[in-house]
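All protein chains but one are shown at their positions in the complex.
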């Protein structure tokens, strides 16, 4: 049995197997591959695409998904071991994970950070506790990384670029009125570096560097592939010759939990928005962004709606890669 | 590809095709007509029947439905084009509609008016934007009209009356403690006039006339059918000889957004409640009302529970007409 919590411990070859199957599933949507199988979709945070694509994907493979929202329609859950449960939580993850494992063949979990203390959030405690007590595979539907999004992005890039080795991938920070989760940014680094890109991280200041765990993993993967990993704060340098511009906003980690101090820096970099002028510097580069995406804040309508925009393709691919992933874990 | 946003642009013959199929589906509930098909049910407002009947109906045809509630379990959505999305909305309808179109074969949307400004609400912006950006058929699950309810009502009336031509249909305003959506009232006018009834609109004062778009459409349809369209404020005149009394409450449009000024008029017309005394004036007429329905406010228990009450039949028919509609759009 294997969990899918992060792509860090999955090899490029293993991930490619899933991507190859996803491409087949994009052609032929229905099968009985997972007939008699079921998945619990546990959402601690909202979702549109993830919910739709997992629920529908499982149905298209002949199986069944049940959506659970602890705290909304379900009981609030405790994640610490050994505690006296005299607070708000009515249920321990130990029971929740074990019982769901008895009912379902797979458990998928979305649990965003709490945004108070990065040293706590970076432990990814919620999904790790689910994985610890579950006796069936656990899938990450976004916590502090978003590995399903990684697969969807990589599938879209391979569809357009063919081989990705030594192509230039730029992960650019963009403005957003709120300090956001670093999950998709971390994931952008992980998947691009694993698949052979020369990777450039563009962000306003050194404080917007991502967690060392992901910076170092990206460096290591790039180096293993004979590719380069660079961080820059100069948009021109980053965009120049890029084949892919992947945009995402995130809050600077040194300000985690005291976001009012970060706000002036964020506000000063609204010009990091992806626009046609910057894209003109690229090598006819593709633009993408996970969804949801704030238009004319993170990217101009012009770029988002251009033929080189992959946002809809990447989102569609969520369906296909997740089906391939479920088959890989359960079939 | 065709949307089902309003019955206005569907001919009587086309709608009759759907009603005829619905009658067959009422006999034989299960088939594989939509095997491999799926529908996204997007609810911006609560629902009991609509949710049940669409979800179950799709299952009974061999397909699959996924329920999404933007703002509750999903992201809040922006509907204006070209705006700088620096407010509450995280996602643009352009992406939402396109991505759902990649996943699903059909998108159904419930989006009630915002009740602040009728000149805005009457544009039916939310569902029109979904229809604009969707590449699959969009179904109206109630916005400023409620076309699925229309089909269910007409099916019930045909079951009881056979032909409906030149029968007398009364749409009566009734009291409700809150100012309600005009959707079902608009729909009552549209469907009864399209199917040949002599239509009478009974309401407290001229200010309760419905939007000219629907008043004029009803007049036009009646005239095309050689039938009459009348507005009256006199219950006796309206009920006399009626074959159908269809009740609904709505807020007067001239007071839209400043409802405190409308309240005294509404409060003064609580006697518009449908009761046995008024029904005695009809030609052994049928009573109906979409659900939910406040008993002893809009209608007395006596009338609601009488053999001539069609409320349960109309509600059941939602299942059948929507299945027929989905088949018509997707099969």
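Note that the chains are named A and B in the order they appear, and that numbering of residues resets to 1 at the start of each chain.
Operating definition for what follows: a residue touches a chain if its C-beta (ideal position, glycine included) is under 8 Å from a C-beta of that chain, and two chains touch if they have at least 3 such contacts.
Keep in mind it's a predicted model, so treat the numbers as computed, not measured.
Asks: For the chain that's not shown, point to the residue among A:36, A:162 or A:307 touching it.
Replies: Candidates A:36, A:162 or A:307; residue touching the omitted chain: A:36.
Asks: Could I get the residues of chain A that touch the absent chain, sorted low to high?
Replies: 36, 38, 40, 64, 66, 68, 70, 72-75, 78, 81-86, 89-92, 94-96, 98-100, 102-104
Asks: Spell out, residue by residue, where the missing chain touches chain B.
Replies: 29-30, 43, 46-49, 51-53, 55-56, 59-60, 67, 69, 72, 177, 291-297, 301, 311-312, 315-316, 319
By our rule, only the chains that are shown with their structure count from here on.
Asks: Report the inter-chain centroid distance for chain A and chain B in whole angstrom, where each centroid is the mean of the CA atoms.
Replies: Whole-Å distance between the two chain centres: 40.
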